[in-house]
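Here is the structure we will look at.
Let's look at chain A:
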Amino acid sequence: MTDAILETRGLVKSFGALRASDGITLDLRPGEIHAVIGPNGAGKSTMIKQLSGNIAPDEGTVHFLGRDVTGLSTMARARAGLARTFQVSALAMEDTVLQNAVLGALGATSSPYRFFRPALKKAELRDRAMAALERMGLAGHAATVVSELSHGQRRQLEVAVALTLQPRAFLMDEPMAGLGGEGSQQLTGILDRLRAEAPILLIEHDMDAVFALADRISVLVYGRIIATGTVDEIRRSPEVRDAYLGDAE
Partner candidate 1 sequence: MLKQLLASVALLACASAASAEVKVGLITTLSGGGAGLGIDTRDGFMLAVEEAGRDDLEVVVEDDQQKPDVAVQIADRMIQSDKVDLLTGIVWSNLAMAVVPSATAQGLFYLSTNAAPAQLAGKGCNPNYFSVSYQNDNLHEAAGAYATSADFKKTFILAPNYPAGKDSLNGFKRFFKGELAGEIYTKLGQTDYAAEIAQIRASGADSVFFFLPGGMGISFLKQYADSGVDLPLVGPAFSFDQNILQAVGDAALGVKNTSQWNKDLENEANAHFVEAYLAKYDRLPSLYSAQGYDTALLMLSAMDKADITDKDAFRAALEEADFASVRGDFEFSASHHPIQDIYVREVIKEGDILTNKIVGTAIEDRGHAYEDECKM
Partner candidate 2 sequence: MSRERLLGAVVLLALGLVPLAAHLMGEPFTITLATRAAILALAAVGLNIALGLGGLVSLGHATFFGIGGYAMGILASHVQNYEPMFEWPFLFEGSTSMPFIWLVAVLASALVALLIGLLALRTSGVYFIMITLAFGQMFYFFSISWSAYGGEDGLSIYVRNGFPGLNTLDPIQFFGLSYAVLCIVLLGAHLLARSPFGLALGAARQSPDRVQAVGLDPKRLRLVGFVISGAITGLAGALFADLNRFVSPTMFSWQTSGEIMVFIILGGVGRLFGPVVGAAVFVMLEHWLGDMSEFWHIWLGLLLLAVVLFARGGLVGLIAGREKAHD
């Protein structure tokens, strides 16, 4: 075994004739941001769903913290410390920012089958939630209802909820999506600091952010990883230029 936190070997997933994942092997090492890029339809969503446990691969395995988690549910992986953010914000829109963060803390620390004491009055839940909100600069909005937040704030809340899990690794599905230049820069700074805490597998379209953040980049095309390497290696790779960057620019 390597010392990788998260590792896939030979993931294959087909939908009818379409091979959305065609033998994906990659790993996420401690302290790094590993970005996965690729054109639309390359199979990035299918890959992340197999990592998070939303869909099961036809072949191949997923290891997390040295354990084979291929057969585990999303919930079990989350409890084991795999935190995920969504491409389209998946938040409880009618609840407040704090309630959303407390939900994360609840999943991480205790059973939800407690029926009488108010959730927000539980110190251990509240402290953990507030700590995460503070780090994302949302502490001032704790009492705001999510539907009233700006788009950027919602992206930050996504990350904050993931943080409350105190995860061992992050799966982030296009966290910059829909953010303006300024918002994007701000989030880039946050992610940059986050990698020390837990490594991030980052799927992202925003190339500026990817090049600024990534320790390593993997390029996914038609369900295959065609190259993995440092930022410079990828920039120089002729295959990547041909297959991807070439037509992107």
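Please note the rule applied: contacts are C-beta pairs under 8 Å (C-beta built on N, C-alpha and C of every residue); 3 or more make two chains touch, one makes a residue touch a chain; residues count from 1.
How were these picked? Simply put, all candidates are chains of the complex that A comes from, given by their letters.
Quick caveat, the model's predicted, so the values are computed rather than measured.
A.B. asks: Could you check which of 1 or 2 is in contact with chain A in this complex?
C.D. replies: The candidate that touches chain A in this complex is 2.
A.B. asks: Taking the complex as given, what residues does chain A use to touch candidate 2?
C.D. replies: Going through chain A, the ones touching candidate 2 are 52, 54, 73-76, 78-79, 83-84, 86, 90-96, 99-100, 102-104, 106-108, 110-120, 122, 125, 143, 145, 161-162, 164-165.
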